[in-house]
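Here the complex is missing one protein chain, while the rest keep their positions.
In order of appearance the chains are A, B and C, and numbering begins at 1 in each one.
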Amino acid sequence: MGRAHSNAWLQAPHFFDLPRTPVLKVACGRHEASLKEFAQKWGWEETETDWKKLVTRPDIDIIDIALPQHLHYEIAIAAAKAGKHIFCEKPLAMNSQQAEEMLRVCEDNKVTHYLNHNYRRVPAIAFAKKLIKEGQLGRIFHWRGAYQQDWIVDPEFPLTWQLRKETAQAGPQWDLNSHSLDLAQYLVGDIKSVSCLTTNFIKERPLADETTSGNLSAEAKTGETGEVTVEDAALMLVEFENGAIGSFEATRFATGRKNHNTFEIYGSKGSLTFDLENMNELLFYSNSDPAGLQGFRKILTTDALHPYVQNWWPAGHIIGYEHTFVHAVVDFIKAIAENKTVEPNFHDGLKIIKVLEAGLQSAATGQKIILKNN
Amino acid sequence: MGRAHSNAWLQAPHFFDLPRTPVLKVACGRHEASLKEFAQKWGWEETETDWKKLVTRPDIDIIDIALPQHLHYEIAIAAAKAGKHIFCEKPLAMNSQQAEEMLRVCEDNKVTHYLNHNYRRVPAIAFAKKLIKEGQLGRIFHWRGAYQQDWIVDPEFPLTWQLRKETAQAGPQWDLNSHSLDLAQYLVGDIKSVSCLTTNFIKERPLADETTSGNLSAEAKTGETGEVTVEDAALMLVEFENGAIGSFEATRFATGRKNHNTFEIYGSKGSLTFDLENMNELLFYSNSDPAGLQGFRKILTTDALHPYVQNWWPAGHIIGYEHTFVHAVVDFIKAIAENKTVEPNFHDGLKIIKVLEAGLQSAATGQKIILKNN
Amino acid sequence: MGRAHSNAWLQAPHFFDLPRTPVLKVACGRHEASLKEFAQKWGWEETETDWKKLVTRPDIDIIDIALPQHLHYEIAIAAAKAGKHIFCEKPLAMNSQQAEEMLRVCEDNKVTHYLNHNYRRVPAIAFAKKLIKEGQLGRIFHWRGAYQQDWIVDPEFPLTWQLRKETAQAGPQWDLNSHSLDLAQYLVGDIKSVSCLTTNFIKERPLADETTSGNLSAEAKTGETGEVTVEDAALMLVEFENGAIGSFEATRFATGRKNHNTFEIYGSKGSLTFDLENMNELLFYSNSDPAGLQGFRKILTTDALHPYVQNWWPAGHIIGYEHTFVHAVVDFIKAIAENKTVEPNFHDGLKIIKVLEAGLQSAATGQKIILKNN
Partner (left out) sequence: MGRAHSNAWLQAPHFFDLPRTPVLKVACGRHEASLKEFAQKWGWEETETDWKKLVTRPDIDIIDIALPQHLHYEIAIAAAKAGKHIFCEKPLAMNSQQAEEMLRVCEDNKVTHYLNHNYRRVPAIAFAKKLIKEGQLGRIFHWRGAYQQDWIVDPEFPLTWQLRKETAQAGPQWDLNSHSLDLAQYLVGDIKSVSCLTTNFIKERPLADETTSGNLSAEAKTGETGEVTVEDAALMLVEFENGAIGSFEATRFATGRKNHNTFEIYGSKGSLTFDLENMNELLFYSNSDPAGLQGFRKILTTDALHPYVQNWWPAGHIIGYEHTFVHAVVDFIKAIAENKTVEPNFHDGLKIIKVLEAGLQSAATGQKIILKNN
């Protein structure tokens, strides 16, 4: 994540005209040696191991929080109170109480807050939003999403921080469904009820070596095992406020799926499908096409008129994963310069966490949960 | 359906060696004129408009019920009591009480009963079953199924029998999820709990002209409207007895999807995906492939060693929808000749209806339903 | 082929309204025992091992020639002279002299002649023709076709009749490029020049057992080997009369391709692509779609308004290989009844053979060949 963020700050001014040029001032991390090496590689001017010193420095305008979710709350609150604009990794927080306070403190201190659900800035998805807004799908009936990975199918994969409740709060519900929910809220609308099913396929795993905790390598084991305290898969059925219904499927046990973030949206006039592993394409079906000529058309979203694309390469030359971070930085800097909000932000993040929490509650009780105050 | 069934009885002996040759004895229907024309076209020896006369005839061995579900129960019971073997369209019945009695009477009368969830006999699906049985997928984690159509997206589509509870019992839950459940039970196993969400997108529709009731043509309207009394879409989350979890999505409002019956199955050793609109292909991913060389491979299931295929054409020459009916007839006739059971049968149909009913109960109450006696 | 043809004659009246009903009068073949079994299975009234007796029988209207190409000429000439209508398998003949005479005798005797390049009657291809005729592609620039198979990659595959010049005349040039040329002439237009490259990858093969010559089974070997006297692969570049250019690639050495008959057509207004292994789909790109929304759309050609489809199943229910033979029989019978020509016929076959011959001449000389009198 440090690399993806550093890259975004560096690349944004190369490819886009920005109202302000970001300066890579201070890189912050726990391990001084590796931090120094990292900072040098990417051109960070300084390093710091104590974020508290950093967060109040007057020569810092932006705090970029690229850390696991259990570390967001304290830093974001301190940064907002110090008047810093915040670029925060997702999921926003450990629970809705944290998220609410983070949002409130940001608003009280009038800082620009951005939550990095970066997939909104895949050109194909930003273009999907445009099509929906123009009414090309008509009334939306269905959202069918899935975010499937397979990195812990092996039972010898160790008990990293992502698999423990105290550091991750939840499993794919937090990590993956948060992404899908952000897209669903962005493209379809707010959610009013949720039913959820979670399960664990593997309940005990080798302990990860303390010194490499956070390392996903299967080599890091001590011989002992510990309990997996988050779910392995989380499935949700939802009702949207606008009458559409939706399904979500998040799992780390879909053998063969690496970063398979997909959705289908069906409306009265047309439909869309998307797959992140093929992120330069958007499939679009239109009832308005002549009879007999209707079909899902594969739009290669690499034309100059697709969002963000004219700043990259000619048609047919694809972009990749890290470009979404660059787009996020571009929009974030513009928002700061123009004193506007940018989306998604902590408001969106709070709404997402409320649905995620309701989902876990539904899974625990077997009850459909109606969301309040949404 | 009359055509698909007639075709299957005729084609089975052309392409397969059968222990008995079916004779197209009597075609039964309501409208004498069209029935006679139909019988002549397909070579049925006689016609009959009163099924009660037919069902006890001593020169009849098999009753093929190709009718809407509200007409299955009475005919099946009578046929079974008369000692006839039964080839019955799906879904089996209007409710589990009917289904239970149909099963019991068939068993009491020792007749062969077959329920035509024909998609089990798509070569790709029969081959999927073989792979799973051999253990090529290992422990199964996920079933992700969807059966999507779009034939009633137009609000002017009339209120045909499929949209009224008294003739159809339910909408896609009965019509489409029954198919998906049959495949899920066949490929993954029995289901122990279900959560379900249903909705209606269009609540009133033009009345269909009485004389053409059952006709899907949008032309048949009287000017008046009536209430749609079945759901437009039905989504389910399930737990399987073996620890896998699954999702189902059945809808008639997926614009652009015509007969889009798909599933994904993820296991500890491999995965499979299938799409009925491309039914000669099966996608298979194996963890056993060398690292770096892993990927979903598109198996064109047209080789002689894929189930049923050696009786058709050389490799690369695809088959279509009606071939599944031919395969069903082949296996049904063999079962009768060998005095064995054939699957799926009324036992499978009863299990399916129990899940479908639990689904509707869950949708009505917002509660996860635990299945009993399964 | 006997099965595919018998099936077509039987199925045509089941699914289509025909002006005349075909009668399966006499099945003709060399081996009496297997012929009798075959005739019984398919309902042929009689059998005959001497085609000369058959061809002049007054109770026969149609001669269906489903034999290797070296047997077409003599039978077709005799049948035409006896005033029989002819349904002939492709490729038409061994050379253009035979083809010219076959055409002339048919015309002199005013019989209906049909050459079974059945792929014209794939609904997707017939629909492609309609789109091109309507001008949806504008001026055509490119034909890019390939017909790839892999059934003789194994060097132990025996020297069957298809691999010997005296029975086959040529390899994939005759067998596969004839199909592709028929489609190219149908969809793009006549050809005015050809450059060709052929090669042999395997020059000697085990002799097939005499008694099973024509059998593709790798088991049939005598221990001796013989020379492969036809090419293994044939590639062509062509100029069309209308200014388009085209490429053809026919091979039996494309490992993994079973019956991979594909083409791409690019025009000033739009483009089409097709793949026979997925024959219910046609991909269409239109410059007329709004900017940003352009893309290849996958048309599932299973709607009632796609050619031939309304006689089969509802949208989304696919058809297969043998259906193209049924469509051919339907159009052939209609042509006879209406005293019209049907296409493709011996005229088309002659044009195809002239290009194929020019191709072989080009391959032998390294020269581009200009076609005459086309």
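Descriptive notes on the structure:
Methods note: contacts are C-beta pairs under 8 Å (C-beta built on N, C-alpha and C of every residue); 3 or more make two chains touch, one makes a residue touch a chain.
Treat the numbers as computed from the prediction; the structure is a model and nothing was measured.
Considering the entire complex, the omitted chain makes contact with A, B, C. One of B:Y119, B:F201 or B:F284 touches the chain omitted from the figure, and that residue is B:F284. Across A:P13, A:G189 or A:G366, the single residue that touches the chain missing here is A:P13. Remark: the omitted chain is touched by one listed residue; of A:V23, A:A78, A:L207 or A:L300 this is A:L300. Of the listed positions A:T47, A:N109, A:T225 or A:N259, the one in contact with the omitted chain in the full complex is A:N259. Counting over the whole complex, chain A has residues 3-4, 6-7, 10, 13-15, 41-42, 149, 151, 257-260, 276-280, 300, 302-303, 312-323 touching the chain that is not drawn.
Chain B residues in contact with the hidden partner, per the touch definition given at the top, are 127, 131, 284-285, 289, 291-300, 303, 305-306. Residues 139, 141-142, 144, 146, 148, 150, 153, 195-197, 199, 201, 233, 235, 237-239, 243, 245, 247, 249, 251, 253-257, 264, 266-271, 285, 287, 294-296, 366-368 of chain C touch the missing chain (whole complex, contact as defined above).
One rule holds for everything that comes next: only the chains that are shown with their structure count from here on.
In this view the innermost chain, defined by its CA centroid being closest to the centroid of all protein CA atoms, is B.
Centres computed as Cα averages put chain B at a distance of 36 Å from chain C. Of all residues in chain C, those that touch two or more other chains are 300, 303.
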